[in-house]
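Missing here is one protein chain; the remaining ones are kept as they sit in the complex.
Chain lettering (A and B) follows the sequence in which the chains are written, and residue indices restart at 1 in each chain.
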Amino acid sequence: MLQGWIQIALTLLIVVVITPFFGRYMARVFLGQRTFLDSVLHPLDQVILSLSGVRIQEGMTGWQYARAMLYSNLTMLVFIYLIFMLQGGLPFNPTGLTAPSWDLALHTAISFVTNTNQQHYSGETTYSYFSQFAALGFMMFTSAATGIAVAIAFIRGLTGRPLGNFYVDLIQSITRILLPISIVGAIVLMAAGIPETLAGPAIIPTLENPGISQAIARGPVAHYEIIKELGENGGGFFGINSAHPFENPNGFTNLIELVAILSIPTSLIITYGIFANNLKQAWLVYSIPFAILVIFIIITAIGEYQGNSAVNALLGSEAPNLEGKEVRFGWAQSALFAVFTTASMCGAVNSLHDSFMPTGGFVTLSNMFLQIVFGGQGTGTAYLFAYLILAVFVTGLMVGRTPEFLGRKIEKREVVLASFLILLVHPIAILIPSAMTLAFPEQLAGISNPGFHGLSQVIYEYASAAANNGSGFEGLGDATLWWNLSTSFSLLAGRYIPIVSLLLLADSMSRKQPVPATAGTLRTDTGLFTGVTAGVILILGALTFFPVLALGPVAEAFQILKGIG
Amino acid sequence: MFVVWLGTIVTLLVTINPNLFGTVQADVGQQRLLNGIITFILFFTVLFANFAEAVAEGRGKAQADALRSTRSDTIARKMLPDQSIQEVNSTELRRGDQVKVIAGDMIPADGEVIQGIGSVDESAITGESAPVLKQPGTDIASSVTGGTRLLSDELIVRISADPGQGFIDRMISLVEGAERTKTPNEIALTVLLAVLTQVFLIVVATTPSLSGYIADFLDNVLGSAAGNSLRAGTSIAILISLLVALIPTTIGGLLSAIGIAGMDRVAQFNVIATSGRAVEACGDVNTLVLDKTGTITLGNRLADEFIPVNGHDLQEVANAGWIASVFDETPEGRSIVRLAEKLGAKFDLNGQPAEGIEFSARTRMSGTDLDGKEYRKGAVDAIKGFVRSRGGQVPLTLDQAYERVSRLGGTPLAVCQGPDIYGVIYLKDMVKPGLRERFDQLRRMGVKTIMLTGDNRITASVIAKEAGVDDFIAEATPEDKIDVIRSEQAQGKLVAMTGDGTNDAPALAQANVGLAMNSGTQAAKEAANMVDLDSDPTKLIDLVTIGKQLLITRGALTTFSVANDIAKYFAIIPTIFAAAGIGALNIMGLKSAQSAIVSALIYNALIIPVLIPLALRGVQFRPLTADQLLQRNILIYGLGGIIAPFIAIKAIDLILPLS
Partner (left out) sequence: MKLPLLNLSFPSLQTTTQALEEVLAIGSEWRRQKLPLYLFLALCLNLVIAPVVYATSNNEFSRSQAWALGLLGLGTAAISVYLFFVMFIPEKF
């Protein structure tokens, strides 16, 4: 038991230690200061910029930035959709896969453009190598970079700077952050035993009966693997994602993947601190998701360690819940991975979330409902500050002034955008389709485990889509037309409505005349205000989903305790 | 509140026919009873919210009625171009018309005196019974207000406002709330409340599908009793109750009452604000620009000390000062006499040929000719000249005394008798009592004060130090006022100022909060967004407090309302979903779903009238820093908002005779 807790604590420690360095590095990149990679990458930037015809000096307004983001994402969406539909005739298709159904291809394309990587398929049997690396791998970089660019523009706006240029931010995110780390990471992962090959599946005789041979899927996995975690993408090369020994062979690769998952969302908060020139506030803000994260890890890990009381009664002994888990990771690393991946909207999994105890279901769902437990690539950080703005608005009046955040008044426009994006999008994108699906469970849902758990399965699928997480509770027959299309709606609503709102919010904040701080100004960098923000997050963000959680994992937990069903 | 209304209608329908939206599996009579109770409580929730607004408006109405009674139509004597007089109804007067007002008449409309001198009773609008002298030409005293009464003499007034747009008309419509438009802050809050309502609407509207799925599951596993119990728990009436409990009805019902009450508090201070926006802006003010005279100091300089020179002793100076001032009726003169008498100077002038010499701008001195001796007091330079003209010497010590007084920020007056200089009288600018503490409070609240004065730098700095203002501008011209406002605003600050003269009008318009004195000119009053009927510029400080109090009240009640949701959730959800086996979450131990719902709704309805007094009175304001205020208010309204409903709902649940 102790070993498991030490593993968890060490991983968290590494994540925290990396944060300030990485955060500073990203701040340098986006503040236009010199970084050590400049000499190598500057010429590359120039080539890309001159080829694409982007003029760096051109700043964008919030709406222009949003339009640039939408148009480029739409172009990429069409591009990869065509690759999927034409993959039968394209190269690097050793297994001779044909085009998937139109709705599955559409869902996959949307899912990858939105940085979600929700997969209603198994990669090794649905998409060719070319589709995997040219379409999916490509989107893993660009969708993650889109998230970073939006976060940076948001931070710039919040701190009163011009928003910048989307294309420049997108390119810099890739060339200065994602690509260098991915290259190093892919090499390390290859050294640790992950394959990187274009050869088709290996055909080898089985151990039991040399007469029978078995095909073992493989492919260009290592480079795909690192960006999957680093970019909060989470779409596995193989159907079972990071539980597959070729994606995540041992404890070392597991650690790298865990750290990679949280590195960017955590560090962006420090990047904000440097932009705002207020590191104290950055660390205080950091403490909110970190505290929630730790609590969630403890809840999940205890649940998994104690195991299922009903099963333990049959065994006659106390055993951790290892159903759906890889033995090489055990309860601790599986629980940690599950919390990390749902917290950060990565969505990679190294165990089956469906098989977690209800406590695990509760935590993973809550993570996706909140979206700020570090949250998605870039967007999580932005959401966190949107919550801060909302907290300033609700409680800021109580000091007798029009609420201000960083000296900028919070008025109608900011409240509309902030409350809309963090309070309203989620209920619309999760609860409404869930209710529609559950109204016709036989026809639409395809639930494998009816009852409270089935409810959780459905809610999880939409939450995963709306939060752009992409992990699956699994256990749903989700490759149907209904699922593909309805989750596509959640994916798009959960991604673009908030992003556009964030950019407009940043834009209107950056245009405001800052008011100098006085003793009468509400300070947002105090412990008290941090606590208030946590309360606002809890009441406004989490209580919305209280009925759902009560009917899902909570009821299931009581059901197991009582031994019903 | 609109949502609650609709909810009430729907619950009424299901009271009449419980089977309207699906056959009730439980006892129909009981279901009807529950629906009836819910309808009843919802109805009262709406009623209470309207009541809150009505109470707040009622206060304003009473004030408006009092004002309206003064505005009864009067017959005006309109002067035609050929100087003949035509009697017309006051409502027919237009801007630019000239009317003649005779003693005893009501002044028919707002205007400016262009001819004649007369005293006017303005008690109808100011509450001040002493009549005010009105005469043409002067900035201050030439404007008259419709509805006030001329007590003596005759005036010819040029009308400056069309009917219905006069000062009193505006006041009436303001206190009545007829012109009430939402302030930016209220608008932002309305948006948040709408978003929250929308969120909870979605939550509640999607619940039947989710619970229906679980109910079907329970039918299969535990039998139809469990499933039906869950279905009963999520009947339409109960879901509407859940919705009403969750949406922020408390703040929704009180929001407009808070705003009206804020205006009302300002009105009780005898200040008329042109909009709620102006009151709110008061709370946001970062900088107060204050005139020295009349605002910071009492306006009159008072004698503080006699400084003997030229070999005279204190008693002699006091005596000379007394004689020189005995006929001087100005406050300065009176204060010299008072101080001298305190030092024992007292003469009996009876029988002696004494004559007062009045102050004139040319001589810049005044005094008394007593028995052939010329006692004079006046500006030091003037006295020097006078003494020289009488063949006297100016001693060096005079200049030393003069400088000493100047350094202290006072005004030195020299006293002489013929060619003999006796000494210097130190006239001191008296800072209003208690102002220092007020400025300290303002500083703690983060408000900066700037004093403007026409005095020289030395004098200004001494007064500034004594009053405790943060900054001062000496030798200021009216243009300086605008400049200082502009430069503060350029830094993003909100500026408040007071003013009365016509040359203050641009600055009043430029400032975010401009408080004009009622004694001031029409131009100043038009430019300002607030008018002080008592003409006390110090009130600006109180207005800052009222503005802050208004914002705090709104914030506190919002926080309270939103924090209440935790308890309501924990009361309702576990009980209505009890069939799903989560009864253990019912941490309050409420008796049943019916009892929990009804308790939460009763709490929800009753909290509105309970909070009405707070909304009207406003949260108590203390001059603390923002952090201290936040800490205090979060503790009371945030934490209190979480805990109070737990206790209250549990208590109601215990009392209710529902099973």
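Please note the rule applied: a residue touches a chain if its C-beta (ideal position, glycine included) is under 8 Å from a C-beta of that chain, and two chains touch if they have at least 3 such contacts.
These numbers come from a predicted model, not from an experiment.
Q: Would you list the chains present here that the left-out chain is in contact with?
A: Counting the whole assembly, the omitted chain is in touch with A, B.
Q: For the chain left out of this view, which of B:197, B:286, B:417 or B:521 touches it?
A: B:197
Q: Sort through A:65, A:154, A:369 or A:420 and give me the one touching the missing partner chain.
A: A:420
Q: Looking beyond the chains shown, say which of B:3, B:244 or B:546 touches the absent one.
A: B:3
Q: Using the document's contact rule, name the residues of chain B that touch the chain not shown here.
A: Given the touch definition above, chain B has residues 2-3, 6, 10, 13, 19-23, 181-182, 187-188, 190-191, 194-195, 197-198, 201-202, 205, 236 touching the missing chain.
Q: For chain A, which residues lie in contact with the unshown chain of the complex?
A: 412, 416, 420, 440
One rule holds for everything that comes next: only the chains that are shown with their structure count from here on.
Q: How many angstrom between the C-alpha centroids of chain B and chain A?
A: About 50 Å, centre to centre.
Q: Where on chain A is chain B touching in the complex?
A: Residues of chain A touching chain B: 390, 393-402, 407, 410-412, 414-416, 419-420, 423-424, 427-428, 431-432, 434-436, 438-439, 441, 450-452, 454-455, 513-516, 518-523, 526, 528-529, 532, 535, 539-540, 543-544, 546-548, 550-551, 554-555, 558-559, 562, 564-565.
Q: Which chain B residues qualify as touching chain A in the complex?
A: Residues 184-185, 187-189, 191-192, 195-196, 198-200, 202-203, 205-214, 216-217, 221-222, 280, 283-284, 286, 443-448, 491-494, 547-549, 551-552, 554-556, 558-559, 562-563, 565-566, 569, 573-574, 577, 580-582, 584-585, 621, 625-627, 629-631, 633-634, 637-638.
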